[in-house]
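Report on the structure given below.
The other protein chains are all here in position, but one chain of the complex has been omitted.
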Amino acid sequence: MTYAEAVRDALAVALEQDPAVIVYGLGAPDPKGVFGTTLGLQEQFGADRVFDMPTAENAMTGVGIGAALGGLRPVLTHQRLDFALLSLDQIINNAAKWRFMFGGRRGVPLTIRMILGRGWGQGPTHSQNLQAIFAHIPGLCVVSPATPADAKGLLLSAIFGQDPVIFLEHRWLHGARGETPAGDHRVPIGRAHRLRQGGDVTVVASSILSLEALQAVDHVALQGVACDLIDLRSIRPLDWDAIESSVRKTGRLLVLDPGHETGGVAGEIVARITTRCWGHLRAPPSRLAMPDAPESTSPALTLGYHVRAEHIAEAIGDLVGAPLEVSSLSARPHPHDVPGNDFQGPF
Amino acid sequence: MTYAEAVRDALAVALEQDPAVIVYGLGAPDPKGVFGTTLGLQEQFGADRVFDMPTAENAMTGVGIGAALGGLRPVLTHQRLDFALLSLDQIINNAAKWRFMFGGRRGVPLTIRMILGRGWGQGPTHSQNLQAIFAHIPGLCVVSPATPADAKGLLLSAIFGQDPVIFLEHRWLHGARGETPAGDHRVPIGRAHRLRQGGDVTVVASSILSLEALQAVDHVALQGVACDLIDLRSIRPLDWDAIESSVRKTGRLLVLDPGHETGGVAGEIVARITTRCWGHLRAPPSRLAMPDAPESTSPALTLGYHVRAEHIAEAIGDLVGAPLEVSSLSARPHPHDVPGNDFQGPF
Amino acid sequence: MVHPLDSGVSRHILRDMIRIRAVEEAIADRYGEQKMRCPTHLSIGQEGPAAAVGAVLGPEDLAVSGHRAHAHYLAKGGDLPAMIAEIYGKATGCSRGNGGSMHLVDEAVGFMGSTAIVGGTVPVGVGLALSLAVRRKPGLVCIFIGDAVLETGVFYESAGFAAVRKLPVLFVCENNLYSVYSPLEVRQPAGRALSDVAAAVGLQASSGDGNDPRAAYGLLKSAADRARSGDGPQFVELATYRWREHCGPLFDNDLGYRSEAEYLVWKARDPIPRLMQELREEGALDPAWLAAAEAEIRAEIEAAFAFAEASPFPDPVLASTDIYSREIAPFP
Partner (left out) sequence: MVHPLDSGVSRHILRDMIRIRAVEEAIADRYGEQKMRCPTHLSIGQEGPAAAVGAVLGPEDLAVSGHRAHAHYLAKGGDLPAMIAEIYGKATGCSRGNGGSMHLVDEAVGFMGSTAIVGGTVPVGVGLALSLAVRRKPGLVCIFIGDAVLETGVFYESAGFAAVRKLPVLFVCENNLYSVYSPLEVRQPAGRALSDVAAAVGLQASSGDGNDPRAAYGLLKSAADRARSGDGPQFVELATYRWREHCGPLFDNDLGYRSEAEYLVWKARDPIPRLMQELREEGALDPAWLAAAEAEIRAEIEAAFAFAEASPFPDPVLASTDIYSREIAPFP
């Protein structure tokens, strides 16, 4: 199934399984079903449990917190992460702190889906991946699955967990396909997944960059460079052990970050792993991230903006000190600002 | 003069000098004048230019943006950074991006003062230093002065600059005294200040931790360990050259961070300097930050929460591989949760 | 002359006001000892609304509040020793010392939490009401707010959603004319009555004198009944006045942000002697009952402070384990 279908499937499983689950957000019951991820859920589970909302992101986050305290398991969806910036007060001051500030007795099992935009002129206010903000906040969990199976499994873990979870869902992954277990499939929050195994370089990725990295890693493998490719899946908590044990083996670290470079999650990983694996590093750890600039609307300016397989392969080459053939990775069957040829706008 | 007086002095100089300057915020004209920093300004410059506002942080930030676009130079004050979380939409989606998203022609000269709380039971929602959030956003400047002179100089640079500036002002520094130049004293945004010179360890600090670090650095100097102490003053842009050239000399880096450790500014510094100064490092770079936990209200739980001089001295000792005497630094003339004996609450 | 309100209920309200005042005064008296080391906002002078609400709400009803919440917590039945211990930062506090005066909770009696960001619990209360509706449970959610909350966007967003879904919410707005040192006119448009605004955004609204707690009870009771019977969200504005400084134990009229004359007018409208006098005139106040109540309250307060003082501080290890559930913690 596709990633979007996997998200929908997770929601349907949760709604089916527990009457406490509710799903809401702008357009949740709309005819397009938030890129297909909520299609038909209102018809199936009723308008009491699956519903639209006012354009009131801060309050509707607080409503989710209250609903969770009242025994529900709410899932709130934002069509873009950018809109959720209106709700950082409720997320940071309330959801993240409720357990702590009331003495640790209970948390807020609220799941907030945020869709990450990219390309087709999404531009400065519809394409931000500000995962670093959420990953900095004690009390929040942040997950960013790359595959349909992980999307489903992490969403179910989020919904049925005891903590607030920011669920980052890349718009360009919605059409990606993959095997997805049926039923109540769970992927534990905080555990990374090794997608490829190799002794030369540790590549750490997440979300759409895990797919770009897969291409790059397989490409350089043919040239004799073997990488451990670690798909983080969770950004907070982060699976430090997985990265650390890999780096102790490879001695080389490349971290990919779908957010801005300065102050991003990759920096945190580089910093912590450097300190922890000091004696094992054979080369300075490196990172590839978005530039410290918003995404422009102009297709001319998004061309070099995103990290792609060719950049990753090149960075791997730099780390091992061997120039690798990477240019063949640059060829794409569709324009750089859409996920595929079937995408023709308008958003 | 005190730090609070220096802030007030900067505001008065700016208001005097340019009729476009306005100063507003909750309590800006109140009888206590926001810890003394706005005292008497309304009387002196009129209620048109110095005024109170509704408890409406998001809108009042947007109002500042619009006022700036209309030719004013607004200064907005939040009595705690925590309240400014309500305004991250306007800060991130508008103030930070206005220049970029409208083609680079003009920015938003808006200064937002945020006071950082600590101790006396400020607790989870009145003590957050989330500088890392702001430092991650392209388009924002972030400054965090440690001394009265820098507070004045950076505030004037912020007010008369062309970019939005987050001005972080630690509540515990308000009473600190220091020489402060009269008149229109400016300190350039983006330039660090070396407070002590030494070849053994580079210590990077900011805000109140620069004062703690001064004590620690002077203390270990008597034991033969000489540190470069770099007071960042600006968090974004950050003076990479100052740190880099110091680390090339010392080969050892300790970064202090008044925010949470994971995803904090110190991690960014460790990551970037590690990559840039790889061949020069003689020991793994290290950092000292707040734990990944909110500040508790209970004085029992804030005791070990904040980074203090003794921790810094100890970390310096670890870096040079020599156990240093640090315990004498722990003695304080007043309880750990107040800046001085004259502080008796209530906030 | 017999008041329409049942005299038992009236005495309940009176006793609650006396109790709240006594607790707040005990805090004020001892605040200088520097053992209560956190920002503390007292309700002395404005006990009326809280006590009236306390008499209206039942055990199945829930409540949330803001920074000035001692009175609300107590009126809802919150545990007094746990509150005092919380202000002392002790492990026996209702929030185990992490929250202090501004973060109180007692879920056992439906007091679901008070927080320190103005307006911050408003949507939380609405969400609790949503949970009642979805789970088809009885009861309502009382959301205590101050006049400043009508400046916050989140109030309007929350009220709108509550109205769209006709949720069982009762907003109780204590209009004490000030937000910290700021009078209403520098914050809200002239001539804009809080209850009119509330009505326009979709709440059924009324307003009255919070220092006449029996009148307030009447308004609140009707509103609560409407909320419970599915009429949708309600708003009751109650005029009242805080006697002491915004935060802390002292008086601050000397600062000049409000006049001594204004304070004296409101002090003359003290809800406690007023109700006492009324009940006396109605022959509904037995002096022995009053003396016993006052003695009980005194003893209860003494015991609460003794409990707080004797309680241990929390174990420092908790500060880092209280953040996530056991499945997630400890964050590495």
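By written order: A, B and C. Residues from 1 in each chain.
Operating definition for what follows: contacts are C-beta pairs under 8 Å (C-beta built on N, C-alpha and C of every residue); 3 or more make two chains touch, one makes a residue touch a chain.
Small disclaimer: the values here were computed from a predicted structure and weren't measured.
Novice: Considering the complete complex, identify which of A:Gln44, A:Gln197, A:Ser245 or A:Ser298 is in touch with the unshown chain.
Specialist: From the options A:Gln44, A:Gln197, A:Ser245 or A:Ser298, the contact with the absent chain belongs to A:Ser298.
Novice: Among A:Ala4, A:Met53 or A:Ile189, which residue is in touch with the absent chain?
Specialist: A:Met53
Novice: Hey, which of B:Gly25, B:Gly117, B:Gly139 or B:Gly198 is the one touching the hidden chain?
Specialist: The single option touching the absent chain is B:Gly139.
Novice: Where the complex has a chain not shown, which of C:Met36, C:Ala163 or C:Ile323 is the residue touching it?
Specialist: C:Ala163
Novice: Given the full complex, what residues of chain A touch the hidden partner chain?
Specialist: Counting over the whole complex, chain A touches the hidden chain at residues 26-27, 30-32, 51-56, 58-59, 82-83, 86, 120-126, 262, 291-294, 296-301, 303-305, 337, 344-347.
Novice: Residues of chain C in contact with the chain that isn't shown?
Specialist: Residues 151-157, 160, 163-164, 185-190, 192, 196-197, 199-202 of chain C touch the chain that is not shown.
Novice: Need a quick check: the contact residues on chain B for the chain that isn't drawn.
Specialist: Contacting residues on chain B, toward the hidden partner: 19-20, 22, 48-49, 53-54, 56, 58-72, 74, 89-90, 93-94, 98-105, 107, 138-139, 141, 161-163, 188-190, 236-238, 240-241.
As a convention for this text, only the chains that are shown with their structure count from here on.
Novice: Would you mind checking which chain's mean C-alpha position lies nearest the centre of all protein C-alpha atoms?
Specialist: Located nearest the centre of all protein C-alpha atoms is chain B.
Novice: Looking at CA centres, what chain is most distant from chain A?
Specialist: Result for the farthest chain: C.
Novice: Just curious, how far off is chain B from chain A if you go by their C-alpha centres, in Å?
Specialist: Between these chains, centre-to-centre, one finds 31 Å.
Novice: Averaging only over C-alpha atoms, locate the centres of chain A and chain C and give their separation in whole Å.
Specialist: Centre-to-centre distance between chain A and chain C: 41 Å.
Novice: Which integer distance in Å separates the CA centroid of chain B from that of chain C?
Specialist: Averaging C-alpha atoms per chain gives centres 36 Å apart.
Novice: Among the residues of chain B, which ones contact at least 2 other chains?
Specialist: Answer for chain B, listing residues that touch two or more other chains: 58, 82, 86, 123-125, 262, 292-294, 296.
Novice: By the touch rule stated above, which residues of chain C touch at least two different other chains?
Specialist: 93, 95-99, 103, 115, 117, 120, 153-154, 318, 322-323, 331
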